[in-house]
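Note sheet for the following structure.
The complex is shown incomplete by one protein chain, all other protein chains being positioned as in the whole.
Chain lettering (A, B and C) follows the sequence in which the chains are written, and residue indices restart at 1 in each chain.
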Amino acid sequence: MKRIYVNEDRCIGCRLCEYNCAFANSGMRDMALALKGKTIYPRIHVEGDDKITFAVSCRHCTDPICMKSCIAGAIYDDNGVIRIDKNKCVGCLTCILVCPYGALAKGENGVMQKCELCLNNSCGEPACVKGCPNRAIVYEERGESL
Amino acid sequence: MNEYLIIGNGVAAAAATEGIRSVDKAGTITIVSEEAHPVYCRPLISYYLEKKTDISKMNYRDKDFYERNGCKVFYGKKAVRLDPEKKEVKLCDGTVLPYSKVCIATGSSPFTPDFPGIDTVDKKFGFMTLDDALSLEKAVGKDTRVFIIGAGLIGLKCAEGLRAMTDSITVCDLADRVLSSILDSDCAALMQAHMEKNGIRFLLSDTVERFDKNKAYMKSGRTVDFDVLVTAVGVKANTSLVKDAGGAVNRGIITDEHMRTSLNDVYAAGDCCESRDISSGTSHILAILPNAYMQGFAAGVNMAGGDRIFDNAIPMNSIGFFSLHAMTAGSYDGELIEEKNDRELMKFFVKDGLLKGFIFIGEPSKTGIYTSLIRERIPLDTIDFELLKKGADYMAFSPETRRKKFGGVV
Amino acid sequence: MGVEFIYPEFEVIRNESRCIACRVCERQCANEVHYFCPETGLMMSDESKCVDCQRCVSLCPTRALKIVKSDCSLRENANWKSDTIKEIYKQASSGGVLLSSMGSPKEMPVYWDKLLINASQVTNPSIDPLREPMETKVFLGKKPERIERDEKGRIKCELTPQLELSLPVMFSAMSYGSISYNAHESLARAATASGTYYNTGEGGLHKDFYCYGPHTIVQVASGRFGVHEEYLNAGAAIEIKIGQGAKPGIGGHLPGTKIVGDVSATRMIPEGTDAISPAPHHDIYSIEDLRQLVYSLKEATGYRKPVIVKVAAVHNISAIASGIARSGADIIAIDGFRGGTGAAPTRIRDNVGIPIELALAAVDQRLRDEGIRNNVSLVVGGSIRSASDVVKAVALGADACYIATAALLALGCHLCRTCQTGKCNWGIATQRPDLVKRLNPDIGSERLINLMTAWKHEIKELMGGMGINSIEALRGNRLMLRGVGLTEKELSILGVAHAGE
Partner (left out) sequence: MRLEGELRIPSGCAIAAVISRVGKRMSGEAVTEAMKPMHDRSNGLGGGFAGYGIYPEYKELYALHMFFDKRDTRKSCEMFLKERFEIVKSELIPTRKMPEIKDEPIIWRYFVAPLKSVVSSLQTDEKEFVARTVMKINSEMNGAFVFSSGKNMGAFKAVGFPEDVGRFYRLEEYEGYSWAAHGRYPTNTPGWWGGAHPFTLLDFSVVHNGEISSYDANRRFIEMFGYKCTLKTDTEVITYIMDYLVRVQGLNLEEAASVIAAPFWSTISAKKDPEEKEKYTYLRTVFPSLLITGPFSIILGFNGGLMALNDRLKLRSMVIGEKDDKVFIASEEAAIRAMEPDAENIWAPSGGEPVIVRVKDGAY
């Protein structure tokens, strides 16, 4: 399955991925209209210091503990893509407590959200990957864990 | 063809179903459900009262879950006897269900102390099942005075859930603090203050001596007048099927890490059994949903001939009341390291170079990174724990770890 | 601080209706032009620091930014142009030699633009490169004067070492230190993939890049930085750098601030020390000394590597080239005065040397007049900007071209000409790890490979039009060129007829 992978040697910490993510999930046509004057709630976030930076988003684990822990049964496996049914989520934050990557966070309305690989938004392919200026984030098939 | 039998219809049962089906698509699965509902999210009953969810959304799995997985479900039936020799289970109506493998996922039941005069109380409820919530919903109105015995997770979630419906809620507990099983006194005080700010009254280090209709006489001498009583003192594991069949049972059913009981072809999962808590090294009941799922799933896989162990159970809770969130995990054993600022309080417990547990109060973010330190037993000297104390961040890990985690399939 | 005489050269124009204050511009600007004002929630800029590298413009996700040249004008006249006046101000304030980067921006004739290429019509068919083979392979090196045969009458096929190029373009010298590790890796990988060569410059060869040795030209310059036996043997050829088009007669100076970590190790000098390349090689004060160095290097490498001698195009370049051709060198590289540099004194860059076109034409003719053109290959650089420049250079007589500025542009360089500051926002001319990272060698090498591929296609297209299907048949084929707007003298030096003749 294609997943998003990040390479911290290439990440330049520009945080464009966060903005591209927020824009892609805004459903709007223009980034300025979508994001101007707003706090963004991206599903990918850049961590690091002044030397090393890297983007973190859902790893779409083969054995997703968030899904197993969700008290509302709101997190499900859609052919390997781990997704959230926002209608069912009650905001208990158990997923935040268990995700070893810190890949889930509350969205604008307090409901949990996570990277769903842009499969259902206007972008159609991961916006963070498409917009990464240094190819630090890639979307590809990788076999077993490195 | 294997005949799988699952006693119980909660999360552990659903997980066992999924575990079986991940290995064996053919065998038959029979589920015995004491409740008359398809598997639902039991922890959501307080959210139901709060109207944060509704019945339709409380289904744990979609509506064709049983059909898709080829499960036959007996609703409203209780299993009364397990015969591991004959490999059959007898239900309350006399039906006998044979099995090749059975999973006991009977969960727990509320434990109500035998308070004197309890029989005189008219409206008294537990808070364990959807039916409890539905009854409470009917019983409580704007002016209803609610008295909850037990300031644990269930009692407080019940209080929060009812708060929108009534202004009068009193919670008592024998312990000196709220959430005594998961919070230390500092944190409990914080939480208590926050709940009090939100209109919940507490009577701590106190318990009911006797009831007289709608009045409770407390040990401290105080009295509480109420209209509705909720008892949330504790739960006990439903172990009798295994125990009566001669299986090893402590406070919960004893299993190995493959979720096998001491009886042949009998597995157990969920709140009815004990787990080995790797943060404390002791075995006890870890009645939390993630645990139930992981045990159930492992049981299912192993019942179907797969090989899956579940050996890293820890207690962990994410619980919020009136928008103040607490997250806890592991055991509070070892050196205490405390980090706090005006918005957050974080306590770490470190022993033998490992993180054993933590308590966090505030707006959580990426807290799972700490949890993984406990579950995966990551030696703290291999990471930058100083950095982690300031906030959960993958920078604390080695580049090599990051390369594995973010550059590979996990 | 006194009066600031010079108004910022550029203005940052921010379209407030589009700016979402994502602060990407702020994070990307090593010059610290942009900053966020928390009170107003707006992005602000300090234009005096802007060098117009366009990094922020390129990364702004909402295209809210543009950088324009300020129209604040000094009162200039035909004699005292704005730049001239500003230079006076700068020197009056600093007391220093003015430094510049990249090639000279001055308006001097670009002869490439005054040469036009022929095409076949009627009497001779043009050749379609999509249908017919079209060969751009070139061998650089000395060719034997005589065919010799063994006792059985078979031709003895031993050649002195040659460089095989899949197209007549190589990446010219840029040292590790003046450009980044990632830039070097990009060049090395692209040269390997494109079947050509890149050049270490005088910074030595990083151990990581020895694997690209078969496509590496290792340079020996006056500072001899990073030169050792293993280094000499690591490359495919050795280049003795006598001079550079942007600064003939001048040595190099890489400030100690750039001599950090691997750069220092690769150059074999202590961290933090200035790397000063002397103006001349202090063991070459005359042509016979050059011959000694050429043969020393050949001895050191067992006569397995061709030796290139690189000189700047100066007034008597033909005589110099003739001398080099007789020195044992296999290849002469000539760098024209429009060539780039990481840093050069402005006066030198803008006033010393001659255009490469004239130098090339003169040298090629001189070597032919002396009958020694086949003794050496001729590589020219110093602002080769396109495939047509390459074709024109080959038609004038070059065996191959060196490109550097064009390669840097492919890597993202925006010619802001402030390499000397070491704060290259594109990760090219910098050693700051956070900036170096910005050039992903995967992308960099891919873009260079694309450039080479594109040029190769264009060269083939132009060759096909001329009815030539092998680049060898173009070399020195000056009939394929016509001049426009050139004087008789220029035409005679170039050896081409005027258009219409």
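Keep in mind that, in the parts below, a contact is a pair of C-beta atoms (placed from the backbone, for glycine too) under 8 Å apart; a residue touches a chain by one contact, two chains touch by 3 or more.
Computed from a prediction, not measured in an experiment: that's the story for all the values here.
Trainee: Looking at the whole complex, which visible chains does the left-out chain touch?
Mentor: Output: missing chain touches C.
Trainee: For the full complex, which residue in C:63, C:81, C:149 or C:282 touches the chain that was left out?
Mentor: Residue touching the absent chain, from the options given: C:149.
Trainee: Who touches the missing chain here, C:85, C:314 or C:473?
Mentor: Counting the whole complex, the residue in contact with the absent chain is C:473.
Trainee: Which residues does chain C use to touch the chain missing from this display?
Mentor: On the chain C side, contact with the omitted chain comes from 120, 122-125, 127, 132-133, 135, 137-139, 143-144, 146-147, 149, 154-155, 157, 159, 162, 368, 371, 373-374, 397, 466-470, 472-480, 501.
In the analysis below, only the chains that are shown with their structure count from here on.
Trainee: When the contacting C-beta pairs are counted for A-C and for A-B, which pair yields the higher total?
Mentor: By number of C-beta pairs in contact, A-B is the larger.
Trainee: Report the chain ID whose CA centroid sits closest to the centroid of the full protein CA set.
Mentor: Central by C-alpha mean position: chain A.
Trainee: Would you mind pulling out the distance in Å between where the CA atoms of chain B average out and where those of chain C do?
Mentor: Spacing between the chain centres: roughly 69 Å.
Trainee: Can you check how far apart chain A and chain C are, centre to centre, with Cα atoms defining each centre and the answer in Å?
Mentor: Those two chain centres are 43 Å apart.
Trainee: State the interface residues of chain A toward chain B in the complex, per the touch definition above.
Mentor: 3, 5-8, 47-49, 52, 54, 56, 59, 61-62, 65, 68-69, 71-73, 87-88, 90-102, 105, 142-146
Trainee: Can you list the residues on chain A that touch chain C in the complex?
Mentor: 9-16, 19-20, 23, 30-32, 35-37, 50-51, 131, 133-136
Trainee: Contact residues on chain B for chain A in the complex?
Mentor: 15, 41, 43-44, 47, 52-53, 57-61, 289-290, 293-294, 297, 316-320, 325, 327, 329, 364-369, 371-372, 375-376, 392-395, 399, 402-410
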